[in-house]
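Apart from one protein chain that is not included, each protein chain of the complex appears where it belongs.
Read from first to last, the chains carry the letters A and B; within each, the first residue is number 1.
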Amino acid sequence: MSLIGAKVLRKEDPNLVTGRGSFVDDLRPDRCLTMAFVPSTEAHARVRSVDASEAAALPGVAAVWTAADVAHLPPCPGLPGLERPLLASDVVRFVGEPVAVVVAEDRYLAADAVAAVVVDYEPLPAVVGVQAALAADAPALFPALGGNLVFEQPWESDLADVFAAAPRTASLHIVNNRCAPTPIEPNACLADWGPSGLTLWAAFQAPHHLRNKLAEFFGIAHDETRVIAPDVGGGFGAKINLVPELYLAPALSRALGRPVKYVQTRSECLQAMYHGRAQEQDVDVAFDDDGRLLGLRFMVTQDNGGYPDPGGMGLPALTTAMATGCYKVPRVAVGWRNVVTNTTPVASYRGAGRPEATFMIERVVDLVADETGLDPLEVRRRNFIQPDEFPYATSSPLAVYDSGNYPGALDELLRILDYDAVRQEQRRNLDDDTKPLIGVGFSTWVEIAGFGPPGSLEAFGHLGSWESAQIRVQPDGSAIVYTGASPHGQGTETTFAQIAADNLGIPFERISVRHGDTATVLQGIGTMGSRCTAIAGEGVRAAATTVLGRAKEIAAHLLEADPADLQAEDGAFTVRGTPARSVSWNDVAWASFRPLDLPEGMTPGSLETSVFQQVANFSFPSGAYACVVEVDRHTGRVGVRGFYLVDDCGTVINPLLAEGQVQGGIAQGIAQALFEEVSYDPQGALLTSTLMDYLVPAAPDLPGFVSSRICTPTPNSVLGAKGIGESGSIGSPPAVVNAVVDALAHLGVRHVDMPVTPQKVWRLLEGAR
Amino acid sequence: MNRIPVRVTVNGEPTEHDVEPRLLLVHHLRETLRLTGTHVGCDTSNCGACTVLLDGEPVKSCTVLAVQADGHQVTTVEGLAAGDGRLTAVQEGFRREHGLQCGYCTPGMIMAATGLLAAEPDPPEHRIREALEGNLCRCTGYQMIVNAVRWAAAHAGETFDVATGPRQAEGAA
Partner (left out) sequence: MIPARFDYHRAADAAHALALLGELGDEAKLLAGGHSLVPLMKLGLAQPAALVDVGDVRELSYVDERDGVLAVGALTRYRDIERSELARRLVPILAHATGRIGDPQVRARGTIGGSLAHGDPAADLPAVAVATGAVMVVRGPGGERHVPAREFFRGFLETALQPDEMLVEVRFPASGVEPWAYEKFSRRAQDYAIVGVAVVRGPEPGIALVNMDSTPVFCAAASAALGRGEEARAVAELAAADGRPPSDLNGDGAYRRHLARVLTERAVRAAAI
């Protein structure tokens, strides 16, 4: 029986439900020291002096370093001339930027030392928000830049002809709110630099990538640099950023000759772990009276925070690549600007550039529906790319859609959602002051996933865009799969064992999946960009197929049969049609190490192989979501009454885990839409520095889910899996906001920015009175 | 530095240590006793990752001083499974219903759910959601956690073999 597509329980869970997980902070080598930062309290200031003398003299303090102590080290990797220093030297550029670092015997003594460091700042005018940053008289973060605009990609054309000729046009200004990724485990690392080299345990999504960067940074060899990502408590794209602690902990460990551990507090995490989203968008759409899209003009202004992170710089490229969603738009013009401001740097957060695109285009089609008086679903249907039009080349060279069935997903959504009943209730409630306003919103979305085509990750500083897979059959017939993917909650140990079991014929229970250690895993890129199953999983399939072919040769030799006549299942090789002629996988594995048992020409150790899996194109998961909200017309509170979802991620390896990915992603999407926003005051002080103020929702704040799926496999791989990790957070925010706007549409409301807070809705309600 | 003797019964075992008064219970458990199953996820009592049972009631061990636990009973996630390593229904429920992904919030969730079911053996969904309002999970979206607690309620008192449990979820194709 095939395990691909089965709801297999996770191999990961027994450790994690018994407290036997092994997260970075759980590790404590002998003589381990604790590192803590002195964070800047200013958003923009000249650092006049740092007095560490009192702190350094405190009991249990091993070292206090300021910028001068790391002057011999390079800065964090970044844009030439705009790199982030390990410790701020002359100027601080956001609240929370480390000014000094202390190392002490434990976290209590480290905290005391941090409190004893005295920093003298000369405040400079701060720049908060992209509008302020681009103002003519704005103070410049980097004087050499001559302003705060780091990069500009202008429109190729302003589409003046399209807009002049179009029967109708509409425009929207969108603020895609800044979010804090907020994995429940913050950033953490533990460095132990001994005579045999550097070992760094890190809560990280791409250990080999980090290994490469550390070796380059310190000028040491890859073979003496080991990075281990143990259990990692969530990442959501934020644990791939090359932040100072990843270099400082090793540098301090080397200098002090002792292990050094750094674990961020939540407050530090909210101010220093790179944020996501933070775009302002201007969009113009041209369309006809039938709701057909004729042209789209789209400009993104990306807030990159205090230092332009290479990943963060690339976000608008992804946003603009996906600007047209699942619709046919004949003429498109996109452009973007990258801007620095005195705020936390911005980089990838679950979806990384695509949620911003989906939010825009899904708001735009609703706007077209509103303007034309058509049902929003009808507008969508009239503009959908049709199932027979794939591969579909969009106006973006990045986005040649591999496969999809957008009308099919919408049909399935309307099977699980009683659309008419919602509309009827909406009408009934409208004039009853005691009842909430009802709204229903849709999002028929497509995203770009499976980051693996050559060049796609190299652009962000990675070694390659492939992923490695290695299978080693053990002498007893069990097997170990090594993957370069580095999971942090995805359940890869389970899904890859499913793929391997199916393709090897070895029972699932006799397969282990290892990851996250550069000393044992061949090479790797990492888990990000919804690439794990699509690329690394395909690599596991390919490696298993190769190993199985060799095993069949050995089995055939032992059975004196033709390899082509053998089938492998449930741990044995059997001659088709002659069940009595059978040899166990265990015997074949054993024989594979014994030259006398091998067929001619085969050498011992043949049942292991490595694959560097590449794919030619991205994959494009899609789906159709609906959100039903009720709006308290007196308080403005929005309650999500139901969330309906249909996903198409191609082949599903484990429906239980795929559903978990989708629901978790949608929870983050609803959180962005209704709850979460990183807020600064005009001077750049962070107002959301604890989980009291940054509102990550809990169980009573979120709805249950009604789910279904359709399956359009990707032609990119044999496996056919497209990726699922980011779908929920990409597809869901516009469904929520479209529902709110739908609930308020009778009042003339056409748009509301996220997060849709009760106060914001109240103002809209007041404005309409 | 004044240190105070603290005697806490942890997972049934008496312990005694002299600690600084400002030592938080969560650090006492993690650093002094090396019970690292209890995690820290925030500094403001919002996330609940540090939830343990204090005299049978779920509390946030990051907001309790170790000295306040003197003379009391603490149960951590390590103390749930019986000596033979068999899982409780709550632990097994999280596994069966995919109530965890990264697993970082999970010990706190499990302890909060254990506290709920002790007080209220068969809670409806909305009560489960209310009872978990002080525990944040960033991975699951909570529905599967709710399912896990319902599963546990339906299997109260049973224990489960961690090694040879079922391979597939119930009703799996």
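Convention: a contact is a pair of C-beta atoms (placed from the backbone, for glycine too) under 8 Å apart; a residue touches a chain by one contact, two chains touch by 3 or more.
Being a predicted model, the structure only gives us computed values, none of them experimental.
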Candidates B:G37, B:G79, B:G93 or B:G115 - the one touching the absent chain: B:G115
Residue of B:V10, B:L33 or B:V67 in touch with the missing chain, whole complex considered: B:V67
Residue, one of A:P181, A:P308 or A:P697, that touches the chain absent here: A:P697
Contact partner of the left-out chain, one of A:A519, A:A616 or A:L687: A:L687
Contacts of chain B with the absent chain, listed as residue ranges: 1-2, 4, 20-22, 24, 43-46, 48, 51, 54, 57-60, 62-65, 67-68, 70-71, 112, 115-116, 130-131, 133-135
Hidden partner interface residues of chain A, rising order: 107-108, 111-112, 115, 265-267, 634-635, 637, 675, 679, 687-688, 690, 692-693, 695, 697-698, 700-701, 757-759, 762-763
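Following the convention adopted for this analysis, only the chains that are shown with their structure count from here on.
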Averaged-CA centre spacing for the pair chain B and chain A, given as whole angstrom: 28
Footprint of chain B on chain A - complex, ascending: 5-10, 12-21, 23, 25-26, 28, 106-108, 182-186, 231-234, 236, 265-267, 488-491, 508-509, 655-657, 659-661, 663-668, 690-692, 696, 698-700, 702, 704-705, 728
Residues on chain B engaged by chain A in the complex (per definition of touch): 20, 22-23, 27, 30-31, 34-44, 46-47, 49, 76-78, 80-81, 85, 87, 91-92, 94-96, 98, 100-107, 110, 125-126, 128-130, 132-146, 162-163, 165-169, 171-173
